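A single protein chain has been omitted from the complex, and every remaining protein chain is retained in its original position.
Every chain is named by a letter (A, B and C) in the order it is written, and numbering of its residues begins at 1.
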């Protein structure tokens, strides 16, 4: 299978998922109580979660592109790793809506926060597993032969990237706002120059 | 018509359908009764149906790619076969939501399960019909001339692939959980190496 | 501007519109009255409208492709014609849902049918206007120089294709079912070999 079509399909799935995030921004019912300004203001968790998730999915897209760029071809196993990765990206609009809907709800906020950061962690794990498979088991499909040392270093850097999401998920047990803040900081960090492999 | 654009359109339709599956994952109303954990747990049919349908659509995408890769051009009949195939893929978010919504409902679960597996069967039939048309009627558009023997063998293997979905649909008459399990096993089977024609 | 990207964008918009049609297939509320079979059966206008609209959008996609294939480049006017065409395609999920929702409702079925066929007519008019502009005003951007006679003939055939939708819209004043049937027949007609310009 050519690389072009796996890129096209992945681009489309990620693009739909990132755009569906906006479906969680709700227009307040005009018949409801309170001024529009007040009611829109109350929705701030939705805006915050939208921005954090949008940037996070955008960054995974950049990393996904960098990962595939190294390949000259794909096989069945790579397709399945990629499919699982897309599956974990596809649920992010749901976990984002869950986070936004429960951030201010006393009895569910901790679980929602753990699931939110947890869904980023699972996505990162799927990404790591795919990357690991490419670098260790499919070295013959890489554009340029990387030395074992370089490959191990790339993977180690990748693995380190999993930690912050683990911390964010654990933080949710204590405070959901902290989880959202950590996830936002991770997105900002990767937005800085030189932090993705573009 | 060039092959590129039929691939691009099919990729986009399949990508949208696979991502819309997540719209059936619902955020529980914060004002409802019960803990969030309990209410999310109750939704397990939605998660199971999401995973099974996501993998199934992903695998049909892989097979679709493999099928088109063999072609050097397309004509009107191929476009119409492809359109009907995409139509059957487009309804899968609906049948998936039906399965998830009725799995635990005594009076509708059997019908929902039959429709769920039935929609996979119909999609597989549309795929088989298109593949059969390409191999038997459009041999001149194939990249490499396959001997009649090889073509018959490919089709026979394809036809055998229809059986499990028929079994899953029939099983729904007895037990909806068995239907879901069979559909899941089929997806796992095709995820194994060497089972798709990538 | 290169032709490639206008094709990619149009493909994506049409693919999203065609897939959003399925959002009008509703899962009956499990808490409602009546068996699932009965309630799904009551939704037959939704299934019929889904199939008719899916095929219609699919055929406009085929024709759109054939139209653009003739071009070697695009300019601002072509982009705007295309944008208006996409706008008319984008509303089809809405008019389809309207048709499905009111087909069996005594007080609104006629208007819904007129709007349904009318939306196909408007889309066809936008397509005709764009095609006319390409053939008459942008002959220098066509891949091969078509003689004025050929161009007039292509347009005449195109114009004739508008009539059936006009008839379908008028029929809605009398009987909404007739409108749906005519729109279905048009789709089936174009599905026959040799009727689109692929």
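The rule is simple: a contact is a pair of C-beta atoms (placed from the backbone, for glycine too) under 8 Å apart; a residue touches a chain by one contact, two chains touch by 3 or more.
Computed from a predicted structure; not experimentally measured.
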Cross-chain touch to the chain not pictured, restricted to A:25, A:105, A:155 or A:178, is A:25
Could you tell which one of C:20, C:52 or C:180 touches the chain left off the display?
C:20
Touching the hidden chain in the complete assembly: which of C:72, C:87 or C:129 does that?
C:87
Can you list, in ascending order, the chain A residues touching the missing chain?
7-8, 11-12, 14-16, 18-23, 25, 27, 30, 35-37, 40, 50-51, 54-55, 58-59, 61-62, 65-66, 69, 191, 193-196, 198
Across the whole complex, list the residues on chain C that are touched by the chain not included here.
1-2, 5, 8-9, 12-13, 15-17, 20, 23, 74-77, 79-80, 83, 86-87, 90-91, 93-94, 97-98, 101-102, 105, 107-108, 111-112, 115
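By definition in this document, only the chains that are shown with their structure count from here on.
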Determine the centre-to-centre distance between chain A and chain C, using the mean Cα coordinates as centres, and give it in whole Å.
36
Between chain B and chain C, the Cα-mean centres are separated in Å by 26
I need the residues of chain A touching at least two other chains; which ones are they?
12, 16
